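Sharing a structure with you now.
For this view, one protein chain was removed and the others were kept in their places.
Chains: A, B and C, in written order; residue numbering restarts at 1 for each.
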Amino acid sequence: MSTLKNTLIGYVSYRGREGHYSFLLHRLTGLGTLLFLTIHIIDMAWFYWAPDLFEEALQLYRSWPYLIGEIALVFAVYFHGINGLRIAIVDMFAPNKWTIAAERNAVRWTLVGSLILWLPSAAIMLSHAISASNEAAQMLDKLGIF
Amino acid sequence: MATRQVKISQNYETIAWKWMRYSAILLIPLVFGHVLLQDVIVGVYEINADYVARRLGTWFFQAYDIALLGFAFAHGVNGLRQVLRDFIHNPKTFRLVSIALFIFWAAITAYGGIAIVMAVNAKLASL
Amino acid sequence: MQVTIDVFRFDPEKDQKPHFDQFVVEAEPVDRVLDLLEKIKDYHDGSLTFRRSCAHGVCGSDAMRINGVNRLACKVLVQDVGTRIKVEPILGLKVKRDLIVDMEPFFDHYKSVLPYFINDEAPPEKERLQSPEARERFDDTTKCILCAACTTSCPSFWSDSAYVGPAAIVNAHRFIFDDRDQGAAQRLEILNQQMGVWRCRTAFNCTEACPRDIHITQAIAEVKKAITSGKLD
Partner (left out) sequence: MANVHQYEVVVVGAGGAGLMAGLYASKTAKTAVISKLYPTRSHTGAAQGGIGAALGNLEDDSPEWHTYDTVKGSDYLGDQDAIEFMCAAAPDVVYELEHMGLPFNRTPDGKIAQRRFGGHTNNETGKPVTRACYAADRTGHMILQTLYQQCIKNNVTFYDEFHVLDFITVNGAAAGVVALELATGELHIFHAKAVIFATGGHGRVWEITSNAYAYTGDGVAITLRRGIPAEDMEFFQFHPTGIYRMGILITEGVRGEGGVLLNDKGERFMDRYAPTVKDLASRDVVSRAMYLEMKAGRGIGGKRYLHLDITPETVNKYAALDGRVRPDGSPYTVTGEEILKKLPDIIDFCKTYLGVDPVSQPMPVQPTAHYAMGGIPTNVRTEIVIDENNTVMPGAYAAGEVACVSVHGANRLGTNSLLDIVVFGKEAGINAAEFARGASFQPLPDDAADFTRQQLDALRNGSGKERAADIAREMKEVMFDHVGVFRIEEGMQQALEKVRELKQRFKEVRVEDQGSRFNTELLNTWELSNLLDLAEVTAASALARKESRGAHARDDFQERDDKNWMKHTLAWLKDGDVELRYKPVTLTKYEPKKRVY
């Protein structure tokens, strides 16, 4: 029996509470961030290793699908970071705060905190994109990417 | 009541666990600072080769980016290793995977690290 | 009132694959889910199998997944879950038949943490003295009834059944923080291994599931802390 399959079934079918979903989200956002980070390190390094590719990558970063991904990434980083900090602090300094009431509250506040940071961030990013979109569209046209 | 003490040997698991948490505390300023600055405030539309060159030209950002690379990527790869550990049950296979992850981590870190360091030289050379 | 209840069925002697059977039974709002299962067994289908004994949440026989969450069937009333109920076996242990799973791996993990009092000094003639505060220190983890609701709600255990699981850690905690006991170092060494406390990702399902309201995640965190700090208080 595949434990991977059963585990994934458990992840989605178990009716856990805040902790369950925060665990899933933490894992998902961590892995997502890692995927992005790996790509990001490589393409930024092209600045030195392969300047041509670097330019191309920069163009790619300015496409709409990428922009949506970036906005999601920012949320992922906020949530993962705040949630990770929450876990680290409770684990190391206040193990006795691992109680049902405190945990449920803390997870909710983590989400609220992430949103408070993310919503304005997302708005700013979108406004950048919109104001840049004319230029960008023209540039993209020229490069023949779309 | 006097505190009772025991001596427990600290192994890879213990260290990795602590590492995930200590790095977390350091990562907050590093990662959040980076994300806020590059993705939100400056924005990808303002970033180009020139910008990167200027940025890496300052010692501050060079150190910053090296710290970021060192902590975030190591943290992330160890995180990935933990996730994989959940699903790879054969100790031998897992050892191989760990080695592969280590090589992956070392290679990418070196690739990125060299770029950051060398970027300064490149910049200087181009002047 | 009428309750519709979907029950997970699997008889390895007959079935290739598991399926659900639906039963409609008469119930009172204060009936336990266990009462419904008994009713089904008595009047609808005698072959439905599940474990139970005390019927009031103290023996730990009947942990199962009720509407998606691990609960004791004898501690959930119809009024708590409504008139559509789905009952499945707990996750991560092999299903032997219907709602019965193989408990052996669970008890093996329990046994692996030296869940017994260790003190080789000759005891006094009367009781060993212990202050009420020292007794209070580990009170919470003495409540465990080994029902497995916690361990089988843990995502780390689903993906790797070699993880000792929250129940074993709870029972180790009960002795680690008992100031009469001298086996703490041995137990902490065991829990410091890859299959020990470090597999806990604080998913918290265990604590939410525990029918004895044990602060499991807290106990695990205290054990982690004892390992990293070497202090037992």
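Convention: contacts are C-beta pairs under 8 Å (C-beta built on N, C-alpha and C of every residue); 3 or more make two chains touch, one makes a residue touch a chain.
Being a predicted model, the structure only gives us computed values, none of them experimental.
Engineer: Who does the absent chain touch among those shown?
Structural biologist: C
Engineer: Touching the absent chain in the whole complex: find that residue among C:V7, C:V25, C:V87 or C:L146.
Structural biologist: C:L146
Engineer: So that we can see where the missing chain sits, which residues of chain C does it touch?
Structural biologist: Residues 11-14, 30, 41-43, 45-47, 49-61, 75, 77, 96-98, 100, 103, 107, 111, 115-117, 119, 123, 125-132, 135, 138-139, 142-146, 174-175, 178, 180-181, 213 of chain C touch the chain absent from view.
One rule holds for everything that comes next: only the chains that are shown with their structure count from here on.
Engineer: Skim through the chains and flag the pair connected by the most C-beta pairs in contact.
Structural biologist: Among the chain pairs, A-B has the highest number of C-beta contacts.
Engineer: Take the average of all CA coordinates in chain B, do the same for chain C, and state the distance between these two points in whole angstrom.
Structural biologist: So the centroids are 38 Å from each other.
Engineer: So how far apart, in whole Å, are chain A and chain C when each is placed at the average of its C-alpha atoms?
Structural biologist: So the centroids are 35 Å from each other.
Engineer: Using mean CA coordinates as chain centres, what's the gap between chain A and chain B in Å?
Structural biologist: Chain centroid spacing, chain A to chain B, equals 16 Å.
Engineer: Scan chain B for residues touching two or more other chains and write them down.
Structural biologist: 86-87, 89 - these are the residues of chain B that touch more than one other chain.
Engineer: Please set out, as single numbers or ranges, the residues of chain A touching at least two other chains.
Structural biologist: Only 3-4, 7, 27, 87, 91-92 qualify.
Engineer: In the complex, go through chain C and note every residue touching chain A.
Structural biologist: Chain C reaches chain A through residues 65, 67-69, 91-92, 153, 155, 158-161, 201-205, 207-208, 215, 217-218, 220-222, 224-225.
Engineer: State the interface residues of chain B toward chain A in the complex, per the touch definition above.
Structural biologist: Those in contact with chain A are residues 20-22, 24-25, 27-28, 31-32, 35-36, 39-41, 43-45, 47-49, 52-53, 56, 69, 72-73, 76-77, 79-80, 83, 86-87, 89, 108-109, 111-112, 114-116, 118-119, 122.
Engineer: Within their complex, state which residues of chain C touch chain B.
Structural biologist: 131, 133-134, 156, 159-160, 162, 179, 184-185, 188-189, 192-194, 196, 198-199, 224, 226-228, 230-233
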